[in-house]
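Input: one structure, supplied below.
With one protein chain withheld, the remaining protein chains of the complex are depicted in position.
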Amino acid sequence: MKDNLPEKKEREYIETGVPGFDKLFTHGIPKGSTVLVAGGTGSGKTNFCLQILAHHAAEGKKCYFMGFEESEERLIEHMEDFGWNPKELIKSGNLKIKRFLTSEIYYYDKKSGSDIQAMMTKEVDPLLMELEPLAISEETGFIPDFIILDSLSAVASTFIGKEQSYRFYVERLFRFFEKIGCTTFLITETKQIPELFSPTGVEEFLADGVLVFYNFRRENIRETAVEVIKMRGEKHQKKMVALKINDKGISVYPDVEVYGALEVK
Amino acid sequence: MKDNLPEKKEREYIETGVPGFDKLFTHGIPKGSTVLVAGGTGSGKTNFCLQILAHHAAEGKKCYFMGFEESEERLIEHMEDFGWNPKELIKSGNLKIKRFLTSEIYYYDKKSGSDIQAMMTKEVDPLLMELEPLAISEETGFIPDFIILDSLSAVASTFIGKEQSYRFYVERLFRFFEKIGCTTFLITETKQIPELFSPTGVEEFLADGVLVFYNFRRENIRETAVEVIKMRGEKHQKKMVALKINDKGISVYPDVEVYGALEVK
Amino acid sequence: MKDNLPEKKEREYIETGVPGFDKLFTHGIPKGSTVLVAGGTGSGKTNFCLQILAHHAAEGKKCYFMGFEESEERLIEHMEDFGWNPKELIKSGNLKIKRFLTSEIYYYDKKSGSDIQAMMTKEVDPLLMELEPLAISEETGFIPDFIILDSLSAVASTFIGKEQSYRFYVERLFRFFEKIGCTTFLITETKQIPELFSPTGVEEFLADGVLVFYNFRRENIRETAVEVIKMRGEKHQKKMVALKINDKGISVYPDVEVYGALEVK
Amino acid sequence: MKDNLPEKKEREYIETGVPGFDKLFTHGIPKGSTVLVAGGTGSGKTNFCLQILAHHAAEGKKCYFMGFEESEERLIEHMEDFGWNPKELIKSGNLKIKRFLTSEIYYYDKKSGSDIQAMMTKEVDPLLMELEPLAISEETGFIPDFIILDSLSAVASTFIGKEQSYRFYVERLFRFFEKIGCTTFLITETKQIPELFSPTGVEEFLADGVLVFYNFRRENIRETAVEVIKMRGEKHQKKMVALKINDKGISVYPDVEVYGALEVK
Amino acid sequence: MKDNLPEKKEREYIETGVPGFDKLFTHGIPKGSTVLVAGGTGSGKTNFCLQILAHHAAEGKKCYFMGFEESEERLIEHMEDFGWNPKELIKSGNLKIKRFLTSEIYYYDKKSGSDIQAMMTKEVDPLLMELEPLAISEETGFIPDFIILDSLSAVASTFIGKEQSYRFYVERLFRFFEKIGCTTFLITETKQIPELFSPTGVEEFLADGVLVFYNFRRENIRETAVEVIKMRGEKHQKKMVALKINDKGISVYPDVEVYGALEVK
Partner (left out) sequence: MKDNLPEKKEREYIETGVPGFDKLFTHGIPKGSTVLVAGGTGSGKTNFCLQILAHHAAEGKKCYFMGFEESEERLIEHMEDFGWNPKELIKSGNLKIKRFLTSEIYYYDKKSGSDIQAMMTKEVDPLLMELEPLAISEETGFIPDFIILDSLSAVASTFIGKEQSYRFYVERLFRFFEKIGCTTFLITETKQIPELFSPTGVEEFLADGVLVFYNFRRENIRETAVEVIKMRGEKHQKKMVALKINDKGISVYPDVEVYGALEVK
């Protein structure tokens, strides 16, 4: 640790733009946090993240969606369905959506590249792990304020059988996000009622925050809910509350607690 | 992502032709979706898919059933039992049923081939993974509007001990279906009350939709039911409803909720 | 699939000869089906199969019992205990009982052979997997109408550590039974209340039918019961009903439902 | 199977000499059976087997206890505690007790030997598996009517990492016992309430009979009980009944059913 | 053991400075203990440890926080949020906070180093395991009274696939802490309701004390609680009591027992 301790900055918080969600916090999610967005299939994780990006891109922030699953066209369609004007945001230069192949990451070290993925790839090659990741800003001119990674599980899948490498890689990835100072949401794919919130269980300890999206069956009906498990440096509600998707996107109901037969976990 | 964003198309939806089933959606399954059809043995997955094909082939759509389990003759017999006239549909050129051996896929890269399987096989060979899959239309003249794969689990079984290859393969397979624009139903074989809806748990995040067919025992009686877990770009009922098989095929009862002692999952 | 579709044959069904059992079906088990007979130790699987053989051999059908467990002498003794006259049936040439060693199958490819086992053995050797299995009829003059394999679990045990080979092998084995057109009962050894009905969970999707024999403890008493999980091409009761063994063999009580504290599975 | 079918012999049954136990059967355990004696530590398995040996050795039968756990001296002490006069039985030549080291079995093929263990050892060496095991009688002059193996679990432990060999070995072992015609009790070490009754779950399908000894806790009290899971060729009670150890040895109370909160298994 | 037995010292205990926590003990945590601090994400483990350090650094003790997760800046921010004046404590030389990369530990044996990490690294290299770890005091002049390791789980992750090495390593690590006489808190990352309190289950037997922090859901509300599982050489309350985080840090409520539906574990 350096001798020159930084001056205490006034803490800044971000608003998600998701109605009701920010009321789960005293101030909001601390700016610059790395937050896991965990949940099962169909629980609304991706929509939640797109909604955050649309909100901030509309306010002039630089927003980058890095995905491995749906095509750019489909994601744009979903955003149009909710009336978020994704094409305008993209034209304005504030929103960038890009889909990757996991195999591209895996093979990428044999090629050259100049964006965040290049940084990632270096980590994949153990020889490059000693090197400090390149900052992405200088080369592309696009310094993201917000990054969505959909999903960290997809990244982890390129390390099948190389658990030690993944462990080191994910640590470097978290530090990279910390270094560039952006607020990051990392989607993780879990069971519907997860016991682990991340691919190996380690990422949830490295992350600053953990949000869990539930899509569980109570007898024959599925309900959706959201819960803040942790958020470093900020106080938050400790309850599972209702989440609904309507024509405008996701709304959270911080006062509608989801009771039920859920076992203690 | 390209600069020229596509114009917003009017969204199209397909009807399944299964009585009652489409009422679980506001419009229907979005055309071009890739949908997992998950369930245990005897839960009605294959019949459900054959019923969709019969419905659409009768309306002039091109329908392709790719299987690994029952023989073409048996499948035709089942369709005849329900009065779906499979032989006429086949003669009309609208319905195509073909059974493969999993070992054919496994060994296939040593041979030449010119259909979807060839595309698959390329993926099996890591050297070919960089190549864009061939479109199937030009060579065969048969451009499917609907594809059934019975089952994705059988395909996965040819990758035993090669999890990394399967992960890359399945991603390419999903993108291939996306590219040719057909609506695809991928059957996955699960436990009777599944926790995972797909061979590795990853496919359910890649898929646009997930349908689960249940065949569970309540005390000494088995009941069958169906549930839509997710459907991207479309609103759907979030409940488990009754499914029955009668002389005409499967019927779904969207208002008959299946209550019971089922644990929350 | 060939262009010349076969004419629709009138569907044929077999009777098991087990009192009460056939009432679980509208017509019976479709002739030519491959049926898993799953259950724990002491649940009556082997007796059930012997009873079917005795019934059909007495009616002039060719019946072949291929086992790995009890000796021919013991099996004959059991049949005599029930008054099924096995020795007469054997002398008539209608009943054949043969026990194998699993190690014979494992080593068999080093030898020559001319019966079903030879067919099996070819599959064990990956080099022979491309070859179409030999029909057994021409060489032995014994074309079975019914085959019992006791057990598929024993066959699977010869593939320990070779899961990929077993997967291919079992697919070929099912197709062989399909090809010769016999009705086949494959015994699988499971837990007393099975979650999987077969050695790897795959066989139950390949099979046309699945029967489960239960031997469960309700407090301090063991009860036996049977359930039809699936039967392709035929409607069946979906309940667990009582099964008893008396001096004449097994009887099933299709109207005696076995209620109880059994959990939903 | 040979053409000359053996004449039907009058079935013979053995009495165990354990008060109350034989009432669980219509006649008794069929002579020549191979019976698993399964249970957790402290459930009375070894005492039960010693009691059978003492009973039959006193009646002039040849009895052989092959163990891997307690010393000969300790086993004799236990028998003396119950007043079974083991030293007289040994002197009479009817009772033989021998303890082995599992490592002796493992290494034994490097040495010469002339008893049952030699037979076992041959099986360990895959080269010898083709050979028919030697009958033990000619060389030692001691043809056992009863053999106890304490325990099959100890034998299995010498095959750690060689599952395929064990599978073949255990099949040969069962056939050896079948060939020499003795009645055999194979102790297996399980959990207190076992789901599997044998080291790999396969042995219980090969065995003619399975007895389970329970030592379970109901709230703060441990109770012991016994249950016959199966016995080929003989009818038996299907309930869990009380077992007590007193100054004379084990007594079973066939009319005292052990009820309780035991879950269905 | 040496012949000269040490004189009995008056036992010394430390206060944690966490309101309410020390009332769980008769005297307190024995000075020089090595204590596991186990819990799931968001359960307050790190805050608890920082609070102890702040308390003792303010009283002139030497305190060393060795972490792998949050940056020094973030940790300082958290401490400032609670008003603990971390920058003053650091300037006074009593508080030292340092973050490591797990990959540094892994690769560290290729470099030279002179602090605790060097000691650790030696253990990683099996060749160095025979050597007595270097005391850290002479080289750095900073002899810690308190060490926090956040987390032992991160250290364990550098031994993936080398379980034997980790087992030896962790034993040496515990002895090193014992030798330098400091009081050590080792954070371990567990499930929310842990069955194991440490990465391999072994560490909890080596440690002198085990504290468990719970963050469990009772229906839709999360509650936090703490429990002392063991503390060698000291009597302690054996109950799970409430823990709250407020503006000043953590408070424990030794008289507020957390009842509920928690299963016995």
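Just a few scattered comments:
By letter and in written order, the chains are A, B, C, D and E; residue numbering begins at 1 in each of them.
By definition in this document, contacts are C-beta pairs under 8 Å (C-beta built on N, C-alpha and C of every residue); 3 or more make two chains touch, one makes a residue touch a chain.
Since the model is a prediction, treat every value here as computed from it, not as a measurement.
Considering the entire complex, the omitted chain makes contact with D, E. Interface note for the absent chain: among D:His78, D:Arg175 or D:Lys235, the touching residue is D:His78.
Not every partner is drawn; the one left out touches subunit D at residues 41-42, 68-74, 76-78, 80-81, 87, 90, 96-99, 101-103, 106-107, 151, 153, 157-158, 160-161, 189, 191-193, 215-224, 245, 260-263. Listed here are the subunit E residues that touch the chain not shown: 1, 5-6, 8, 11, 129-130, 163-164, 167-168, 171-172, 175, 178, 195, 197, 201-202, 204-206, 208, 210, 225, 227, 229-230, 232-233, 235, 238-241, 257-260, 262, 264-265.
Please note the rule applied: only the chains that are shown with their structure count from here on.
If subunit A is removed from consideration, the chains that remain connect by touching into the groups B, C, D | E. Annotation of subunit C and subunit D: not jointly contacted by any chain, touch as defined at the top.
Subunit B and subunit D carry the same sequence, and matching their CA atoms takes a turn of 120 degrees, rounded to a multiple of 5. Of all chains, the one whose mean C-alpha position sits at the greatest distance from that of subunit E is C. Each chain gets a centre from the mean of its Cα atoms; for subunit A and subunit B, those two points are 30 Å apart. Multi-chain contact residues of subunit B (touching two or more other chains): 260, 262. Contacts between chains trace an open chain of neighbours here, each touching only the next in line.
Contacting chain pairs in the structure are A-B, A-E, B-C, C-D.
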